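Every protein chain but one is kept in place in this view of the complex.
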Amino acid sequence: MMDSFSQKPVGAQALGSDPKKADPIEKILLERLLKLPILARPVGNYRPALKAGKQLYLSGQLPLIDNSLRNFTGRLGREISLEAGQKAAQICTLNALAWVKQELGGLDKVKQVIKLTGYVSGMPGFKDQAKVLNGASELLVALYGEAGRHTRSAVGVTDLPLGACVEIEYLFEVK
Amino acid sequence: MMDSFSQKPVGAQALGSDPKKADPIEKILLERLLKLPILARPVGNYRPALKAGKQLYLSGQLPLIDNSLRNFTGRLGREISLEAGQKAAQICTLNALAWVKQELGGLDKVKQVIKLTGYVSGMPGFKDQAKVLNGASELLVALYGEAGRHTRSAVGVTDLPLGACVEIEYLFEVK
Partner (left out) sequence: MMDSFSQKPVGAQALGSDPKKADPIEKILLERLLKLPILARPVGNYRPALKAGKQLYLSGQLPLIDNSLRNFTGRLGREISLEAGQKAAQICTLNALAWVKQELGGLDKVKQVIKLTGYVSGMPGFKDQAKVLNGASELLVALYGEAGRHTRSAVGVTDLPLGACVEIEYLFEVK
């Protein structure tokens, strides 16, 4: 799944097409062989990102790759392994970063990652929501260092839009 | 259900009693034959709205009409149809707007709708949380235009306070 993901990035705002133009944060992404996905269409009548004062609010991101959830549907503890859930949380974060770039003009315009709220679809008794979300948190810390260390809530829910296994909402402080 | 809702609005801050005094946003509500409900009592020891700096935070709103959930209890995918869920999301939003008017003095004091967090009580496997929330989002866009287009997270949960089928939390930017 990740192979085709890695090979089919982005679009106008593709990163990697010209590494010399990539900002420092994008260079770290490239070194980790990660690319920003195509900007995902909102699944309703709302906007994916909104800047208010010094804060950038993002809508809940799903683990979409090229607008498809692929195998990232179902519940932790049944169809989705812990590892797949962590990968889904990482992909949510890549989608978030694609919107950050679109809205701010570059990933390096983030001053601080303030908060994540992560919803994990799990079977009754699944308790490892925090481990799942580490797939998002670790990427943000790898990219931004101390500025990527955020507050977070992890919650277990029944079902998420389109049957996604993970949904994450992000709040950033802007430079 | 909506008939009695439409006929039993508000109170001191009634809208519609004097259309000439209605602000521009309220006039759009009137044109859509919608009225602000009676301010709903919080179901706990908290406040329904709070202004902090340029932001107005609202507590999670339930689809209360005159302090009653009426038929808006139960789960999507069982007692509650998609259409009823969307109507519930609209009513949550009318309650939110009633508090906006109470706190700010008029619906036209909103600069931007920043964010909605919508919780939808659903049967296992219900995946249309986003469609349900469109009942809220479309009203806000109809009223405020671009300033009504917000970020959003939609989440499926088991149960909500009082057995409500939908609960929505709102964040506004104030002029």
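General remarks:
Letters A and B name the chains as they come in the text, with residue numbers starting at 1 for each one.
Everything below uses one rule, namely that contacts are C-beta pairs under 8 Å (C-beta built on N, C-alpha and C of every residue); 3 or more make two chains touch, one makes a residue touch a chain.
A quick note: this is a predicted structure, and the numbers were derived from the prediction, not measured.
Across the entire complex, the residue among B:23, B:79 or B:169 in touch with the chain not shown is B:169. Residue-wise, the contact with the chain that is not shown comes from A:126, picked out of A:72, A:99 or A:126. Interface residues of subunit B with the unshown chain, by the touch rule above, are 42-50, 52-53, 57-60, 117, 119, 121, 155, 157-163, 167, 169. In the full complex, subunit A makes contact with the omitted chain through residues 54-55, 112, 114-117, 122, 124-131, 133-134, 137-138, 141, 149-158, 171, 173.
The criterion applied here is as follows: only the chains that are shown with their structure count from here on.
Taking each chain's centre as the average of its CA atoms, subunit A and subunit B sit 28 Å apart.
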